[in-house]
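A single protein chain has been omitted from the complex, and every remaining protein chain is retained in its original position.
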Amino acid sequence: MIAILKNRHVRDTSFQAGFVGALIILIVALVVTGKSNLEAQGLTSGFDFLERSTGWRISFSLIDYTTSSPYWLALVVGLLNSVFLGAISLSFATFIGVAVGVMRTSGNGMAELIGTTFVEIFRNVPLILQLLFWYSLLLSLPSPRDAEPILGAFAFTGRGIYIPGLNITGLSFFLIVLALVAGASVSLWLSTADRFKAASVAVRRKWKFYAWIVTAIVVIATIWWGRLPETAFFSIPEHRGLNYREGIRVSPELFACIIAISIYGAAYIAEIIRSGFNAIPAGQGEAGHALGLSRWQIFTRIRLPLAIRIVMPTLINQYVWLFKATTIGIAISFTDFFMVVSTAINQSGQTLELIAILMGGFLIINYSIAWVLNRVNDAIKLKGTQLRI
Amino acid sequence: MSEHAILIRNMNKYYGSFHVLKNINLEVKRGERIVICGPSGSGKSTLIRCINRLEEHQSGDIEVMGTMLDENVDHIDEIRREAGMVFQNFNLFPHMTILENCTLAPILVRKIDRVEAEKTAMEYLARVKIPEQANKYPGELSGGQQQRVAIARALCMNPELMLFDEPTSALDPEMISEVLDVMVGLAEDGMTMVCVTHEMGFARQVADRVVFMADGQVIEQGEPETFFENPQNDRTKTFLSQVLGH
Partner (left out) sequence: MSISNSVSHDGMRTSMFGAIRKKYFATRTDIIVSSVLAVAVVWLLVNVIDWAFVNAVFGAGKREECLAAEGACWSVIASRWRIVLFGLYPFEEQWRSGVACLIMVIVAVLSCVPYFWNAKRLTVLWLSGFGIFYVLMRGGFLGLTPVFEQNWGGLALTVFIFAAVCILGMPLAIVFALLRRSELPWISRTMGLIIDTIRSLPLLTIMFTFAIVSPFVLPDWAIGDKLYRVIVGYAIFFACYQAEIIRGGIQALPAGQEEAAKALGMGYWHRVGYIVLPQAFRNALPPTINQIVITFKETSLVTIIGFFDVMASGRAASGNAEWSFAHVEVYFFVALIFFVFVFSLSRYGAYLERRLGVGRR
């Protein structure tokens, strides 16, 4: 008997079984306690509440939503808002971050100084503090009555930023952006993917042209289909009396979130890019010089591509982390996914189900981001095992 | 007390589907010194690592100092206590001093009191001729010195049997002899030793038996004189001509 207990296989199997078993017991215990507590309070459980209408408003929505819309639609609105905010902020953060990262490795003393100051200031202060700061700054802009338009078309007021734009539904705008991104990705893929290298340049150019034609058709169709009825095609903010009419209003909440997350993300991305540049051996640039390439060519064709490949895994982690940061919108009542879920919990009391939906939503989005970017990483990473870099 | 230090019968080992050790039969009596040699990939390191369960064998028996090597954790622990091992890459613990390297296992495993463990450690360090380095860190010693510390560290556990896995292969040529001298000294003191090495001079001087392995099998074994002067098997002849030729 003792011999069996001392047997390594027996021990290993029992440890594993014990571990998994304990976890299962824990989960079951939580679920059972939860159910009994809910019943004791007279709350129903289950997902039927998703069909009920909400009865409350959502301040920012890309699709049609009214107070009589069902809960599931409210959740979709929140999810779309988070994705929308995330996409815009991550893009800006990347642009600014790459620019600052390049500044910090440029060799120009002034640019390096500014870059370093930018990174140190915005990395060392919590995001929520930055968000509140930008929000209060935006709220203290002059009211629409007093604000003068810049360049005749842009107005920065305390009630929001008014910009000119197309009169189309928010969803159409989202789809157009998606189409443009898809078109650009297909074009990039055609130029760089290994499987197309065999084809001649002319053939690839033809295919890229087709891709852009398809994209243009999709964009135009979306604009046509998404036009808001009985409105002019293009709307420009006009100062009329106490307020601005026409134009697209970007609410201070949304704008503050975009600014805060973009800048905070840019500070982190700049550091990552900088470490990527620093990891490139000096010999690469020397070889470029020896071949007679100009400094700009060395930068764009040798150093920048290498830096991106080196830091891609770290960047992927950073993007996932930044997307999670969009939940900060709740601090200023921007209706992102988290805020919608917490309002729904307040209003309907279906806490457990909504938390499960919340977690599920974030898991799906984060895994998707990681999956897509990991595919990109695999496609572009340096291959082979004999690399001397 | 069994007469045999190591008894291996019909032992087979696989890495997945790759048959790396084929039907090994080997006996090592107490006090015997065995040298195992062979071309790279022959499985000699794998064989010696199976003896103290750093690798697992799939079929056959291995018996060390009378204890059967099987899934019983007490058996494995006992074998590891009684068999000392010296590695090709020394594997000294870099965050501890030389003295701490030597006293760690005796204190934790054999539950020896610290003062006594340090005394034993200093004795063995003197025996490998570097007592003055006791309070230095491994990174501050040369390769030859580190390997001698590794031998002393294994000896501090007072093992019945010492296993050497290519102990001089990672050393610069001028340091090989200082390590081999220590090993010769150990042999002369009667320690049972199983040594995987390419140092044929050492084999001639010290070994009671030389075992030649190739492709996972024991091809030939014999006393050094017969082995080196009169190898029977063709493969042995080829190997010896390559190794001794230059």
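We just call them A and B in the order they show up, numbering each chain from 1.
Everything that follows uses one rule, which is that contacts are C-beta pairs under 8 Å (C-beta built on N, C-alpha and C of every residue); 3 or more make two chains touch, one makes a residue touch a chain.
Since we're looking at a predicted model, the values are computed, not measured.
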Which displayed chains the unshown chain touches: A, B
With the missing chain put back, one of A:L30, A:I220, A:L291 or A:A379 would touch it. Which one? A:L30
The one of A:I58, A:L75, A:V102 or A:C257 in touch with the missing chain is A:V102
Which is it among A:I58, A:A93, A:A155 or A:I298 that touches the chain not included here? A:I298
Residue touching the undisplayed chain, where the options are A:K6, A:R227, A:R309 or A:K324: A:K324
Using the document's contact rule, name the residues of chain A that touch the chain not shown here. 12, 15-17, 19-20, 23, 30-31, 33-34, 37-38, 102, 105-111, 114, 120-121, 123-129, 132-133, 136-137, 282, 285-286, 289, 295-296, 298-299, 303, 320, 324-325, 327-328, 330-331, 338, 342, 345, 351-352, 355, 358-359, 362-363, 366-367
Of the residues in chain B, which ones touch the absent chain? 52-54, 77, 80-81, 83-85, 87, 89, 91-95, 104-105, 108-109, 138-139, 150, 153-154, 157
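Assume only the chains that are shown with their structure count from here on.
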Centroid of chain A to centroid of chain B, CA atoms only: how many Å? 58
Chain A residues within the chain B interface of the complex: 3, 6-11
For the complex, give me every residue of chain B touching chain A. 71-76
